[in-house]
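All protein chains but one are shown in place.
And now, subunit A:
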Amino acid sequence: MTGHHHERPTPARLSPGDVLRVGAAGLRARPTRVILSALGIAIGIATMIAVIGISASSREQLLRQLDRLGTNLLTVAPGRTMFGEDAKLPVGALAMVQRIRPVRTAAATGGVEATVRRNNHIPDTVTGGIAVQAASTELLATLEGTVVKGAWLNAATARLPAVVLGSVAADSLGLARTGVQVWMGGRWFTVIGILGPMPLAPEIERSALVGFPAAEELLGFDGYPTTIYERSSDAAVESVRDALPRTVNPRNPEEVTVSRPSDALAAKAAATGAFTNLLLGLGAVALLVGGVGVANTMVISVLERRREIGLRRSLGATRGQVRVQFLAESLLLSALGGLVGAVLGALATTAYALSRDWPPVVPPWALGGAVAATLVIGTAAGLYPAMRAARLSPTVALATT
């Protein structure tokens, strides 16, 4: 040995597998503490994933609904005259709309000054929020609505004291079957049909609908339509929208309001997620607290394991290797919490979405964000304890009793 030159000793590198194994071994030795401190991270991640997932599922639900309902329905309603009074649509407005070439189907409703009640003992100031409206027979087809009980109005029943109830109207009258009489405008009408939900026309859901002729003869309806519904091909929606005011009221096109009911749904879909910021903030706080928990666990772990650190140093571990060991431990701890949190968050999203009949959606970017967050937290929480472990002098560490 003596008499020849030495190379400087260089430490061997730990393989990534060994780093993970050493980190995992440190965790395995203290399972209870590991579970409790990983729980903090898990709760934070689960909250954030669930919040993001539920709002994404709700948005997906709205978009699918929009897709199903179509965006080609336009409504025409009277606006205001230039003197600020309520305008009226001309009596012949529906016929004129039906003549616009791209219009496939159109229908009208007209407000009637009447109330609907189960019997004539209830005062007529109690409307139950139900509007009585005259409806043209094309309305059901134009709205692509469904009849859940009985039948829709036809040319014959439109002349009779027959009424079809919107879904909400039927509910608030407490009616679930047809053939019942209701008291309307001072006489009995027979309920001949109950409609299904109409997401694009909630005002119809809250209406009691009678035929135009019956409304004029039996309820004193003036014949002026208050809303015209029309559908065209998707491509023609914009041109029809432009043509409608002139067509309906050539003399005063500015007194006509045209709107697209699906815009409200689209706006709702776009707005979904705005309210989630608060909940996301809560999740972030939980995550932060979880990170502090991990840091705390790691600091305690370093204090408790001084002898192990001293032993490893005596076995040839460099400061860097001790640092890496504790960093790996902290990262694994945080990643474990993140993994459990992501699974819990996805499960919560799925359960909530299914309970509401929504399609469950967990955006991949949310999962990616969760992974990134746990890595950042694991590093941040482990850095200080790992530095302390690495700085420990081997002799002091070994002397600990």
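The working rule: contacts are C-beta pairs under 8 Å (C-beta built on N, C-alpha and C of every residue); 3 or more make two chains touch, one makes a residue touch a chain; residues count from 1.
We take it that contacts and distances are computed from a predicted model.
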{"item": "Candidate names \"Ferredoxin, 2Fe-2S\", \"Protocatechuate 3,4-dioxygenase subunit alpha\", \"Putative ABC transport system ATP-binding protein\" or \"Electron transfer flavoprotein subunit beta\"; UniProt protein name, chain not shown", "value": "\"Putative ABC transport system ATP-binding protein\""}
{"item": "Per the touch definition above, residue among A:Gly23, A:Gly211, A:Gly378 or A:Pro394 touching the missing chain", "value": "A:Pro394"}
{"item": "Hidden partner interface residues of subunit A, rising order", "value": "1-14, 17-18, 21-22, 25, 28-29, 307-308, 310-321, 393-395, 398, 401"}
